[in-house]
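Before any comments, here is the structure.
Complex shown without one protein chain; remaining protein chains in place.
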Amino acid sequence: MIESPSSPLIESAGSRVRAVQDDFHGDLLEISMGPHHPSTHGVFRMIATLDGEAIVKLKPVFGYLHRNHEKLGENTTYLGSMPYTDRLDYLNSMTNNWAYALAVEKLIGQPVPERAEYVRVILAELTRLQNHTCLAGFLMQDCGCSGTPLMYAFREREKILDLFESLSGSRMMCNYQRFGGCRVDPPSEWLEAARRLTEGYGAFLDEYEALLTRNEILMARTQGVGRLGPELAVNSGITGPMLRATGVAYDIRKVDGYGIYPRFTFRVPLGAHGDTYDRYMIRILEARESISILRQALKDIPAGPIMDPKAKLRGLRPKPGEAYGRIEGPKGEIGFYLISDGSPNPYRYRIRPPSFVNLTLLEDLCLGHTVADAVVILGSIDIVLGEVDR
Amino acid sequence: MLLGASRASEIARFLRDDEALKLDYCSNVTGVDWPEKEIVETVRVETPDPEGGAPKLVDTKVKRIQPGCLEVVYHLYSMSRGIGPVILRMRTENRTDRAVLPSLTPVWRACEFQEREVFDLFGVVFEGHPDLRRILMWDEFKDHPMRKDFTEPDDYEWEPTPHDEVLSKAGRHYPESAQAAQPEKNAAPGAGGAPQGAVKPASQ
Partner (left out) sequence: MLGTGILKGLAVTARNLTGSFHDPARFTTTQYPEERTVLPDNYRNFPFLVSDDEKDPMGTLRCVACQICEKECPPQCIYIEKSKDKKPDANGKMQIYPAIFDIDISVCMSCQICVEVCPFEAIKMDHEFEIATSNRFNPLLLNREQLAKPNTYFHRIRPTEAAEVDARLDAERKAAEEKAAAAAAAAAAKASQAAAAAKAPPPAAPAKVPSPATLEAQAKPAAERPDSSAGGIKTQA
């Protein structure tokens, strides 16, 4: 292995940089819920120090899926980075694409035609639906339901993925949004299929809630577990359903009003206690709101071009400048910060991942709970390692 | 807003607590690497005339080196007031031994993991950070991957692709495998008369 010259910086900063195994207590048990674990939502490691059953210290360790997306972005053109954004939060590729397209459109000042905005909203809400349904399924899996609710959720998710496949060509790695619109114009049959799915999804959610929401075991395991207060949540940069479960009304769709969201009427569900049960319920309620937005969007979608005629596909060279574009992804605020220096590749390509920042409070939430609760809390934070590690 | 390192914490606290602004949500902490640049400027310089006449104004090219720095950019929003983004920037003095900045984690806890990431990938040491360790790379890793002058190690697993870069690296490590690849290529159907030029190991 070629030795890189060691940085004098790290050595001089030795007093400020601590290793993990600094405090080693003799009577506490330190377990590593290691990277190979069925319930850690990916290669994620938690080093928990236990006093009996209760957790006294919990350090999350990740970086096992670190592919240095940001460096890749510096070596690829703006268009070439679009397929890589699919692979960040690999469950929600459409919203990742939209966030990146939004950032680049802000950078170059590119307008987007109306039909493309409607299609983007439809796809983003479909993504939100399938993410929230699957999260409920994964949370149940973590609670020990051995996959039954998960499989029901996946059965419905497959219908949404079939829609994505017939539109963009791929179920998950859609690579669909472009700077100035969308790649493919959805035909009317696709819109019909989307309408049918939207109408049928409400019934599925009713059945799903009948299975889960009033379930005594679920309530006993999740109510009061991982309670989070609103001030700490705001200060820690938590966004998304986890923040709204604490009672803070911050939904970027309402605050920023990006795209054409101001045209749709939808409610933002807020939680009262900030515990795991609230986070689960928020997601089910948000899924219902997504259905309502989908109905409105599918009714009002106009005809027109799907891509701005003046938009350039290749050879994009933005003027030097910077832009920060963010959207309300299903997991929280996903943002892209781009600095351009006039060349075809960005000078700095930064991804602001929601799961990464939401993990700040993992230790605080788990203190005092048991290991089983730690798994459930992690499940309710809804992380995807592709995004955490990039 | 470009902040100086000495007053940054106070200013950040003011931004968070002031009633009009209430910037309570730090959304994004980014590091940017600005390596040192050689700037060539054309300057009109008075040069004395060798023949003894009046001094002339001549356009000469002057080179100067703009020192490099590491910059940390913060995007702040206000959840209660709904305003934003307010962008703060802090620059280190240089990229090597004085890359120290005050940490804003005591003000916004959201910076905790993101400042650790900037430390890990760029090498900026944040004073006052409660737990400054590497976060995405493993603890014993030595270099800082996101810097512009980072050279990637070449001992990762390789595959013989048609690209010269990977192939030349592979050729240095495993010359016999690259040679073995060529007879297989010769055996592939060459009915169209395509020259077997895609795999070029021997020239490395």
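For clarity, chains are labelled A and B in written order, and residue numbers in each chain start from 1.
Everything that follows uses one rule, which is that a residue touches a chain if its C-beta (ideal position, glycine included) is under 8 Å from a C-beta of that chain, and two chains touch if they have at least 3 such contacts.
If you're wondering where the values come from, they're calculated on a predicted model, not measured in any experiment.
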Message: Using the document's definition of touch, tell me which of A:32, A:148 or A:343 contacts the absent chain.
response: A:148
Field: Option touching the unshown chain, where A:40, A:168, A:235 or A:355 are the choices
entry: A:168
- line: Full-complex touch with the removed chain, picking from A:28, A:50 or A:211, is A:211
Message: Among A:44, A:62 or A:84, which one touches the chain that has been omitted from the display?
response: A:84
Statement: Absent-chain interface residues of subunit A come out as 76-77, 79-84, 148, 152, 155, 158, 162, 165-170, 173, 175, 183-184, 207, 210-219, 313-314
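The definition used in the following text is that only the chains that are shown with their structure count from here on.
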Query: So what's the Cα centroid distance for subunit A and subunit B, whole Å?
result: 26
Statement: Residue set of subunit B touching subunit A in the complex reads 24-28, 30, 32-33, 73, 75, 79, 82, 85, 87, 96-97, 99-100, 108-114, 117, 121, 123, 125, 127, 129, 131-139, 142-146, 150-151, 153-155
Task: Within their complex, state which residues of subunit A touch subunit B.
output: 1-10, 12-13, 16-20, 62-63, 66, 68, 70-71, 232, 234-239, 248, 250, 255, 324, 326, 333, 335, 337, 339, 347-348, 350, 352, 356-357, 359-360, 389-390
